[in-house]
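A single protein chain has been omitted from the complex, and every remaining protein chain is retained in its original position.
Chain naming follows the written order as A and B, and within any one chain the residues start at number 1.
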Amino acid sequence: MENEKHHIVPYRVYAIVLLVLVVLTFLSIAITDIELGSYTVVGALLLASIKSSLVLTYFMHLKFDQPYIRIMVGFVLAVFIAVVIVTFFDYSFR
Amino acid sequence: MSQVIQHDEHYDPEGSKIGMWLFIFSELLLFGGLFIIYSVYRYLNHDAFHMAAGELNLTVGALNTLILLVSSMTIAMSTTALQKKQKGTAILLLEITFILAIIFLINKYFEWGVKFDHGIFPGSEYMKEEMSQGEVLFFGLYFVMTGLHALHIVAGLVIMGFALARVHKGTVHAGRPTLLENAGLYWHLVDLIWIFLFPLFYLIT
Partner (left out) sequence: MQASSKTPNDVSYLEYQGKHKGLWKWILSTDHKRIGLLYLYSMMTLFLVGVTLGLAMKFELIAPGKTIMEAKDYNAVFTVHGVIMIFMIVIPGLPAVFGNFMLPIMIGAKDVAFPKLNLLSWWVYIAGAILVISSVLFGDGSPDTGWTFYAPYSFKTGSNMLPAIFGAFVLGFSSILTGLNFIVTIHRMRAPGMTWTKMPLFPWTLYGTAWIQLLATPVVGITLVLVALERIFGIGVFDPALGGDPILYQHLFWIYSHPAVYVMILPAMGAISEIIPTFSQKHIFGYKAIVASTLAIAFVGYFVWGHHMFTSGMSGTAQYTFSILTFLVAIPSAIKVFNWISTMYKGSINLQTPFYWAAGFIFVFMIGGLSGLVVGALATNVYLHDTAFVVAHFHFIVFGGVGFSFFGAIHYWFPKMFGRMYDATWANIGWLIFTTGFLALYSPMFYLGMQGMPRRYYDYLEEFHAANILSTLGSWVMTLGLIIILINLFRSAKSGPIAPKDPWKGKTLEWTVPSPPPLENFDQIPEYHEKDGPYEYQ
């Protein structure tokens, strides 16, 4: 088996990521107070996606892992999103 | 004679990590099914969902979000500490995560308790009489999704408990941190799901 050396992530990186996550959380609460109509949800979901990609990349070490785990994660998310879209072929055209 | 043999213990950290990721994938799809249901019913009952979301306590929701985010950081740092051979720090960080998880559950308990007091729980007469169908669906999903999420917190606590014991004993150490790393991965999954649950239930008013 090839040498898979372990990357030690410094504490500082985690602290910065947490800071960004907290800011994004407050941001998402703040934008719901602004009247944006249906864009409110889009905005909140967009921020949630950014937050989750931060968690995936740093907390879950995807950045430091071998690329195939990233590919798997991307594949799974793609399958899920495609399933949602195909489901809405029904509901949005009824 | 008995020929008891030990399978030479096969330690493959990369393999265990993939295993954990695969398990996480199936967990994601478990919640994925619920997210599909949520999105369909929200699409069909747009206004009722907005009305119903107003009933939820944004402060508690935001507080729980912060708790999970911080706990995610502490468990991630715990691995770093272990790899730097700072066993005491690793244990301390893990214990903080553990306590934060319990605080999350306590918050959830009171949050649900308030809903129950208002007559909002699955199958309640109050809901059937006073609420529109969309609102009933919203709260049905609210209880199922946050309930399932809370179950995952409990599972996370169990895994953390194991990791904690093994770090104490010294069988999880800088050379073999896999169990702790996997506990972390699982815990981040719990966080990840909450990152979506929070806006979908609390922020769509």
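FYI, contacts are C-beta pairs under 8 Å (C-beta built on N, C-alpha and C of every residue); 3 or more make two chains touch, one makes a residue touch a chain.
Just so it is clear, the structure is predicted and the values come from calculations on it, not from any experiment.
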item: Interface partners of the hidden chain - shown chains only, full complex considered; value: A, B
item: Contact partner of the left-out chain, one of A:8, A:22, A:46 or A:83; value: A:83
item: Residue among B:103, B:144 or B:174 touching the omitted chain; value: B:144
item: Chain A, residues in touch with the chain not shown (by the definition above); value: 76, 79, 82-83, 86-87, 89-94
item: Those residues of chain B which, in the complete complex, touch the missing chain; value: 1-5, 7, 10, 12, 14-15, 18-19, 22-23, 25-27, 29-34, 36-37, 40-41, 44-45, 122-123, 128, 132-134, 136-137, 140-141, 143-144, 148
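The rule is short, and it goes like this: only the chains that are shown with their structure count from here on.
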item: Where chain A and chain B are represented by their mean Cα positions, the distance between them in whole Å; value: 16
item: Touching residues on chain B, where the partner in the complex is chain A; value: 12-14, 17-18, 21, 25, 28-29, 32, 35-36, 39-40, 43-44, 58, 62, 65-66, 69-70, 72-73, 76-77, 79-80, 83-84, 177, 181, 184-185, 188, 191-192, 195-196, 198-200, 203-205
item: Chain B-facing residues of chain A, complex; value: 1, 4, 6, 8-11, 14-15, 17-18, 21-22, 25, 28-29, 32, 40-41, 44-45, 47-48, 51-52, 55-56, 58-61, 65-66, 69, 72-73, 76, 80, 83-84, 87-88, 91-92
